[in-house]
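Left out: one protein chain. Kept in place: all the others.
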Amino acid sequence: MITAERKPLSEIKEMIAPYKKILVAGCGSCVAECASGGEKEVGLLASALRMDAKMEGREAEIKEVTLDRQCVYEFIDQLTGLIGQYDAVLSLGCGAGVQAVAGIFPEAIILPALNTTFIGQTKEAGLWIENCRACGDCKLGYFAAVCPITRCAKGLFNGPCGGSKEGKCEVDPDAPCAWQLIVERLDKAGRLDLLQKVYPPADWSKQQGKGPRKIRREDQIV
Amino acid sequence: MRTDSRLKRVLEKGYFAVTAECGPPKGADPKVIKTKGKILKGFVDSVNVTDNQTGVVRLSSLAACVLLKKEGLDPVLQMTTRDRNRIALQSDVLGASALGIRNLLCLSGDHQSFGNQPQAKGVFDVDSIQLIQLVRQMRDNGVILGGDALSAPPRIFIGAVANPFADPFSYRVIRLGKKAAAGAEFIQTQCVYNLPRFMEWMNKVRDAGLHEKVYILGGITPLKSARMAEYMSKQVAGMDVPEEIINRMKSVPAKEQRQEGIRIAVETIKALQAIEGVRGIHVMAIEWEEAVPQLIEASGLFPRPEL
Partner (left out) sequence: MDQRSAGLNIVIFFCRQLDANQDVNRRALEKELGSRIKFFPLPCSGRIESLHLLRALETGADRVYLITCPEGSCRYREGNLRAGKRLAFAQGLIEEIGLERERLELIRATQDVQMTIDERAQEILMREAVVGPSPIKKSVAGPAV
């Protein structure tokens, strides 16, 4: 999923300062899974903002709504009619959601309450770890399903580097050395041969694109 | 491929080679480099200049190499893949060759988070092995990545690094083989304090026949103090400093520790000379270049051969 974390309240307050009627909009998808933007988190943030307004003697109307997803036009449509009643929308969607909503309601003020961080997995309750950098050219088949771009701090395709110690990365001693993992797994699977040849330089244009990347599927058009 | 690399000629002729490292300053004064060059001249065959080591901004390796060349030394340009993409790297290889620099050491480099610019974007467009391969293509096939022909190929003696003390131990020699196959011609290792472990690594290297494919130069860093020994042991990744060495440094009063460090280094050099497949040493006397002449003389490696 896409993970995100709530911005500090001081930053959020600064963004919403000019506005009195605020719609706090959550997303029931990725950000709910990582406990930063789902219905509960919408409730927490709205409650905190209402209390804050009261303490400062400010007038504020803070309403809550949570969409199943904030990145799909069909779900965003549900805000039609509602959005016009507010001065601003404080979105707890990821960056994709915030912009998708802003794209459908271009006259509205949509503000991000979260810092979108990475694509990752829920490793265990309360722990999310990055594991994909959306390079557009998945090579996991050659690296025992351990992404060298994401999980090696130096993105080596012919690793490890000289800093790998006892299976840990020199850059983050809590992180496993991805190359240690790759070598061990391929060794166990009897496929160390996959590492014999020099893996050539990546085609980064697939990740970088020429500006924002897109996918077009004719067969999916309604 | 013919080059004017002194290092290459020394190794080809079978002499035990001596290279050293010159750390560039955190400033624009060329005198620092010239001074270090003068200290090392005559005691070494070639001089490496590090490339923004540890991610700390310093006078560039390429510029320092040119300054050293003017002093009559044979420089080894170091290029990490952390700061430059393939366009810049290939361009710098052409530029270095045009300036008469004939040795290139290819490394991935220390991660940018360690240095004084932790907010910098780490490029890592290619890794060290891909770099070795592409430099070899430029030199031997006269093409850059993607196949476009060069009007004039660079003349470069290609080097790489090896760390016999990092994990996973079993895979290290396989990776060395990969570097050799990619085009590495000489190897400079991480500094050696743990001789038994180094010899174990060399056994594996010889078993794989790699000592005949690449010239291996063992790394030497003379210890300045017991504190340095401890620091390197605990704080520097990929470093193996045995307890005996640390204790030996501790057993000597502070003002005699430098000499003890030199003594240990000389013993290590002599031991390396006796190992089959070790074709030289690479002295990394960081910010202690003045120790190099003493070290080389005490090891019986002075004067350097006349070619």
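Lettered A and B in written order, each chain numbered from 1.
The rule we apply is simple: a residue touches a chain if its C-beta (ideal position, glycine included) is under 8 Å from a C-beta of that chain, and two chains touch if they have at least 3 such contacts.
What you see is a predicted model, and the numbers here were worked out from it, not measured in a lab.
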Visible partners of the omitted chain are A
Among A:L44, A:L82 or A:L127, exactly one should touch the missing chain; which is it? A:L44
Missing-chain contacts mapped onto subunit A: 8-10, 40, 43-44, 47-59
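Definition applied: only the chains that are shown with their structure count from here on.
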So what's the Cα centroid distance for subunit A and subunit B, whole Å? 41
Provide the residue numbers of subunit A that touch subunit B in the complex, in ascending order. 153-167, 170-171, 177, 180, 183-184, 192, 195-196, 198-202, 204
Contact set on subunit B toward subunit A in their complex: 81-82, 86, 108-111, 113-114, 122, 124-130, 133-134, 145, 161-163, 166-168, 171, 174-175, 178, 181-182, 190, 237-238
